[in-house]
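All protein chains but one are shown at their positions in the complex.
Then we have subunit A:
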Amino acid sequence: MQANINWLDNPEVFRVNQLPAHSDHPFFRDYREWQKQHSSYQQSLNGKWKFHFSANPMDRPQDFYQRDFDSSNFDSIPVPSEIELSNYTQNQYINVLFPWEGKIFRRPAYALDPNDHEEGSFSKGADNTVGSYLKRFDLSSALIGKDVHIKFEGVEQAMYVWLNGHFVGYAEDSFTPSEFDLTPYIQDKDNLLAVEVFKHSTASWLEDQDMFRFSGIFRSVELLGIPATHLMDMDLKPRVADNYQDGIFNLKLHFIGKKAGSFHLLVKDIKGHTLLEKNEDIKENVQINNEKFENVHLWNNHDPYLYQLLIEVYDEQQNLLELIPFQFGFRRIEISPEKVVLLNGKRLIINGVNRHEWDAKRGRSITMSDMTTDINTFKENNINAVRTCHYPNQIPWYYLCDQNGIYVMAENNLESHGTWQKMGEIEPSDNVPGSIPQWKEAVIDRARNNYETFKNHTSILFWSLGNESYAGDNIIAMNEFYKSHDDTRLVHYEGVVHRPELKDKISDVESCMYLPPKKVEEYLQNDPPKPFMECEYMHDMGNSDGGMGSYIKLLDKYPQYFGGFIWDFIDQALLVHDEISGHDVLRYGGDFDDRHSDYEFSGDGLMFADRTPKPAMQEVRYYYGLHK
């Protein structure tokens, strides 16, 4: 198969040759590797890559992926990083409208006319910058002789991949891992990986989040050596029995490769007591159903108790092929007949924040240190929940939330705000995904990527269909996807408020944003059909967060109110050296001559962009401490 640039224009093409999304569990060669937290099956490709920037697709070096291509004039760029922050192209912050506003007229394919393909909209887009990345690598010894996959954890926004001159695949959905099988073309030495990253594609219509608009390989890239038999996917469904004491353990395992040998499975508590032990022969699909654990220790924010699952995979000669360690908790979320959200049988109150991934120097290419700092800030300030606004986060974040008892609303990578709201008015004439058939699979795929990757994380209590994308058949289909795959969590979507007739098909909870306290109370006083939350409230732009008590006191009056997520955790601003003052300063939208811009609206955080708390944080700590 050859790469086709017209895929950029076609909403029906969003993944080519990508491996199916699967659980994010780690796998080690043996116990020692687990102890050292380093898997020899994983070879990082992070570091300096060769790089060429093109202002648009017409100018790009089309044959750069070929082995005989002369790349001597290429620059180098760090991977992971944002292309804009290496100053190849302009930083731009814009909220609702699309980044091409005032420069290029575009409409989404098929939005106005079922025959309108919008050919060339992006493949010939004058604003569609291109990053051509090259990386030469040798396989590490542990990978030689194995099937080799490559995993891109995050690339904005559309990418084509080649290895040694052969086309490997194509991916969109910037914020979930894209994995490809390199085995047919891999060499032990001197491999040439080529990745072509486009800033825009039809995915741009679905990734209209309120943020700086970056592009590039902004999360880690690694090679995975696949053992002869390998656990590709696991689906862990620990349930809590109706007595809220006992646990019911369910697990599905999906093996690939030779699928021969056996596995040894253990579940242990924190004192090392074994609750479950299994030795079974490997088949492609294995199920462990309804194993009952009496008197389990339940997981919650105050006591994030995790059990240890260990799966040892052996070949037919009893050699250990891989060790899969995974920690999980028992917890149960449900809605009572009185429309109260319950966690482990007790009322759940979300003292939450929306969190963009942000680093003032690195943009959305954040570091482990950023993540652990944020978790500590949560714990210090009684923040018990996070909404991953408005895209899946880096994988380690979900592990940190499991370990620290942070309740997660795991949001899809979806926001099409500019297709239905213009200058504050609701005008959905060109809305996507809407009910347009050609946009359906792309958004279901986003739901699937989010679900399959993160499904085993205890901390996730809610799946969120996305942000501010209006509502239609395709959002309904996303809701159905989650409902048909997961009965252990609730589904959330706010945008259905604009089409109330769809409320019985979308979202288990009534969710609003920025509804004033009086209006919240009106909803709660009138026999609410669903539990109520604010997925965004207390807009912390500048000197703000006043009047929070008016929301918090409603929690005492109305059990159907289960709290909300403050907008938002951290300012989006970039640290820049100011030649005039000689200081390093924080800059916001419009400060890079970027137009059209929404200027300082990029900074709405409880934290300044350099991660110092704003003065309002003491207020949050107080009010969030009242319903811990």
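Rule of thumb we're sticking to: a residue touches a chain if its C-beta (ideal position, glycine included) is under 8 Å from a C-beta of that chain, and two chains touch if they have at least 3 such contacts; residues count from 1.
Rule of thumb we're sticking to: contacts and distances are computed from a predicted model.
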{"item": "Choices \"Beta-galactosidase small subunit\", \"ATP phosphoribosyltransferase regulatory subunit\", \"Trehalose transport system permease protein SugB\" or \"NADH-quinone oxidoreductase subunit N\" - which one is the UniProt name of the chain not shown", "value": "\"Beta-galactosidase small subunit\""}
{"item": "Option touching the unshown chain, where A:S141, A:T183 or A:Q618 are the choices", "value": "A:Q618"}
{"item": "Residues of subunit A (touch criterion as defined above) contacting the omitted chain", "value": "424, 514, 516-517, 537-550, 571, 573, 578, 580-581, 583, 585-588, 591, 600-604, 608, 614-616, 618-623"}
